[in-house]
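A single protein chain has been omitted from the complex, and every remaining protein chain is retained in its original position.
Order of writing sets the labels: A, B and C. Residues in every chain begin at 1.
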Amino acid sequence: MTDTLTPAAARSTDTEDVARLLDHTGARVADERLDPWIADVDTAMLRQLYRDMALTRRLDAEGVALQRQGHLGLWAPAQGQEAVQVGTAWACHDDDFLFPSYREIGIELVRGVAPADFVMVWHGAAHSSYDPFAVHVANPQIIIGAQSLHAVGYAMGIQRDGGDQIAVAYFGDGASSQGDVNEAMVFAASYGSPVVFVCSNNQWAISEPVALQAQYPIAGRAPGFGIPSMRIDGNDVLACVAAMRWAADHARSGEGPAFIEAVTYRMGPHTTSDDPTRYRDTDELDHWRARDPLGRVEAYLRSVGAFDDAFQQAVTADADRFTAAMRSAVVGIAPPAPLRVFDHVYAEPHSGIDEQRAQFAAYLDGFGTDGGVA
Amino acid sequence: MTDTLTPAAARSTDTEDVARLLDHTGARVADERLDPWIADVDTAMLRQLYRDMALTRRLDAEGVALQRQGHLGLWAPAQGQEAVQVGTAWACHDDDFLFPSYREIGIELVRGVAPADFVMVWHGAAHSSYDPFAVHVANPQIIIGAQSLHAVGYAMGIQRDGGDQIAVAYFGDGASSQGDVNEAMVFAASYGSPVVFVCSNNQWAISEPVALQAQYPIAGRAPGFGIPSMRIDGNDVLACVAAMRWAADHARSGEGPAFIEAVTYRMGPHTTSDDPTRYRDTDELDHWRARDPLGRVEAYLRSVGAFDDAFQQAVTADADRFTAAMRSAVVGIAPPAPLRVFDHVYAEPHSGIDEQRAQFAAYLDGFGTDGGVA
Amino acid sequence: MTQLTMGKALTAGLRRALADDDKVLIMGEDIGALGGVFRITDGLQAEFGPRRVLDTPLAESGIVGTAVGLAFRGFRPVVEIQFDGFVYPAFDQIVSQVAKLHYRTQGQVRMPLTIRIPWAGGVGAAEHHSESPEAYFVHTAGLRVVACSNPQDAYTMLRQAIACDDPVIFLEPKRLYHAKGGVELDGDIADAAPLGLANIVRPGSDVTVLTYGAQVTTALDAALAAEDEGISLEVIDLRSLSPVDYGTIAASVRRTGRVVVTHEASREGGVAAELIASVTEKCFHFLEAAPVRVTGHDVPYPPAKLEQYHLPDLDRILDAVDRVLGRPNSMSEVSA
Partner (left out) sequence: MTQLTMGKALTAGLRRALADDDKVLIMGEDIGALGGVFRITDGLQAEFGPRRVLDTPLAESGIVGTAVGLAFRGFRPVVEIQFDGFVYPAFDQIVSQVAKLHYRTQGQVRMPLTIRIPWAGGVGAAEHHSESPEAYFVHTAGLRVVACSNPQDAYTMLRQAIACDDPVIFLEPKRLYHAKGGVELDGDIADAAPLGLANIVRPGSDVTVLTYGAQVTTALDAALAAEDEGISLEVIDLRSLSPVDYGTIAASVRRTGRVVVTHEASREGGVAAELIASVTEKCFHFLEAAPVRVTGHDVPYPPAKLEQYHLPDLDRILDAVDRVLGRPNSMSEVSA
């Protein structure tokens, strides 16, 4: 420590300086640190991972389609990020509590969130849908980075309960600039809390390249807070499973927080409202298309004879069912009753809300509108 | 970077794991990285540094005395931290702009802040006193960490002006936990701004030991943001000068921000309202008293025959004059005129303030009180 | 006179400010190549370069805090907060630094910051994208708070805000970004009405309707509808929420004796409360009826499919007008 601490030459923009297990051609490569964590992952499991990624992709495409057709106000595409979402969620225990941002649909899929619950929020019917305690996933966070502190607090609660769960904070490369994310690392490190930070570095925060948030790799930030980290190929689902198992094991065994930077790429626009042609080259897309998270798994499975038409058809059928359910949940859905505006502001009776609700109900009555009072 | 990034074994609480040039006995020790930066520091300069530290100590003691005697509402003692304050300020150019917290009286002294201006704020007469643009020192900040962003913004301004100044952000170990300080590092690193971060790690944030803010050394945090850092003995004024020159040179020459963790110790209470016996052992005080920043310079100067009674008397005389001026500025000072409450809320005319001032003046008139209208 | 949308008028105002004063800088998230999520800074980085129009890291406290430092260095930063709901991480820097530095330093440090906020609801957005935080800023001494309601004001008031030596919170109603209107681009801002003045956008004699931002349009629609029933509404666009132009307002209320205040923000502790308290103080003996508020409910901003029941529309304004006029209304039974 008495030395001048000069950051190594690594660059945040070097997307090849990562640990991986499946390269972009689908070839299995060795990694000393990651290999031990996936010793049990056989072909059947890999097919399962593939299926969940494929479902995530279809779910995502359906979200975009529903938005284009006017059924959703907005959609935040996840295309290209299926491996980190599915792989890390898959590596957790069912009762580990995950705190995602708005783009982490793959982890919700893995946790069994119902098709309708992927569209209700973007449809505009509700601010959140599924029961977070049923699936152990908090409702997606929109305020960039805020959920990282919630995950740490939850982990502090686990420590107090003596539970053997962990909490997981998911966020993006842009979020790494927020004070909250850094404070989350401070609290987690000080208390040695069982939390894993997963930064999905998809190279962009809307129009801003990662180099504006960090010159040095984001994974390099955690050790300075006393938190071990790993920088992995976020498009390699095996590496994602392995890294998450390493991190979760570290956290679960009482050694405190761990950090994963998953280097991936946002293939689509930031949201359906965004126009990425204003700020990025299509060359980039070609580069990353060749590194697709699904393609490499398919190639690997084919190379070991575990990917055939029957499997593909089964996956497609699952996805068809899933997306059909999404669609039917939202197409032709009745608008919410007006007085729902007043529901759940408080958990206990509140004179102010009661008065306003009653006044508004009387006002609606004047129009013959049924407020839909509970 | 593909490795698991495990923080080295260093601990935030290891106060000996620092770079230094003068050990606590006053012996000059070599340090490869620091030595080149003080090649020109001769005995005369060291006497000057000693004098400024001694004045800071007396100034500080006078502040405590004035508070005890009821002339000040509060005082935040700096005893023990004179080396980092005086040394780092001394190493800057006069037009480098410094952004201190409430405890950095040594840097203000070096910059020529007048005696009266050290007491006006704590007396309660004003929220700030000296003209920041005259001394190139912002008014001391009370909101922990907020000034770190101001320093970075100022440095961004220097980049736009093509100036050859730097900005310096001063803050404590406790402040390192604040989101703002981390965001400041993000902005500074992204823009490569000419700013130096100086963290005076005095082991305590009121009653909280540094280990609650950081398990890993605070200096270790900066490289993760892409910022080179140094961890030095903050009670060694030579090391403070050298490290600041290194950091300032780095920033000034366009290489971007640099970070210094100065390991020091708050010998007094947090403020005159604090009772440190509730949370820390007196053993600690003995340990640090033996590592006093002034004692070691005196020992060194004596060893080279440059510290005699005449010198000591001259320093004492300077300090007597300084503290007498502090005292006379505040003892028997007239209370501010009531209508000063309304001064400088806005820089331009404001109908709301004008109306309220007029109403209050009329109200005071009714009591025969002169509001002191300008 | 050029026909421009409010969005384009704001762009023109920024361009003009950048051209007129080297010390003006624009900073925020995605304001460079993208031109901002609402395209208000479209083309400005290409024209003035990334030193003057700068994308920032994703951290609002950092944006405002560094803008404070730039002001220390003599710059006049114009900050874009991407959406209203993202201003809260910067709240400490705004309340404890931006608002207080001039006072703290007895006038030595000026804070000529303009903080632009795409603001309020009615656009079917996701949570946190439709907030009306103006009351927080109005209650914060040291800030000026203004809201534009048409392209000409957008252009002129933005230039005035940037030229002002005090910090200005500049609220841009999102749902009017595409509304068109004539804009005189060549005027000197010194010749325009000062930033603090209200504007009687429609004179009337029966009821004074006080409002600002996009609600001005709704209030004008209500005035048209009221006219059909023979009721004459005087609609006043406050333009400045702090300070408020009570000269114009009090003169109107003394004529009409009846006041309706409408805004999107929730009611409790909202700007309407301040307006009613002040108007009551200043015009008590002229009031024929209790002033009435027509505001968002005291709930977090609801999901998009419910916002029509949250935002005060034409019918709710007319119901309030009936109330102040003592005509039958939704509360007739309650008050009887």
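Throughout what follows, a residue touches a chain if its C-beta (ideal position, glycine included) is under 8 Å from a C-beta of that chain, and two chains touch if they have at least 3 such contacts.
These numbers were taken from a predicted model, which means no experiment stands behind them.
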{"item": "Neighbouring displayed chains - absent chain, whole complex", "value": "A, B, C"}
{"item": "Contact residue for the chain not shown (choose from A:151, A:230 or A:301)", "value": "A:151"}
{"item": "Contacting the left-out chain in the complete assembly, out of A:17, A:35, A:284 or A:343", "value": "A:343"}
{"item": "Identified contact with the non-displayed chain, of C:130, C:242, C:256 or C:329", "value": "C:242"}
{"item": "Touching residues (missing chain, whole complex) on chain A", "value": "97, 99, 126-128, 131-133, 138-139, 143, 146, 148-161, 167, 179-180, 183-184, 186-187, 190, 343-348, 350-353"}
{"item": "Residues of chain C in contact with the chain not shown", "value": "61, 85, 88-89, 91-92, 95-96, 99-100, 103-104, 127-128, 135-136, 138-139, 141-142, 242, 265-266, 268-274, 276-278, 280-281, 284, 287, 289-293, 297-300"}
{"item": "Positions on chain B contacted by the hidden chain, ascending", "value": "73-74, 121-127, 142-144, 174-175, 177-180, 205-208, 212-213, 273-275, 278-279, 335-336, 338-342, 345, 352-353, 356, 359-360, 362-363, 365-367"}
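By our rule, only the chains that are shown with their structure count from here on.
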{"item": "Longest centre-to-centre distance from chain C, chain (CA-based)", "value": "B"}
{"item": "Separation of mean Cα positions, chain B and chain A [Å, integer]", "value": "43"}
{"item": "For chain B paired with chain C, centre-to-centre distance based on mean C-alpha positions, whole Å", "value": "41"}
{"item": "Touching two or more other chains - residue numbers and ranges from chain A", "value": "177-180, 212-213"}
{"item": "Per-residue multi-chain contacts in chain C, two or more chains", "value": "56-57, 59, 61-62, 89"}
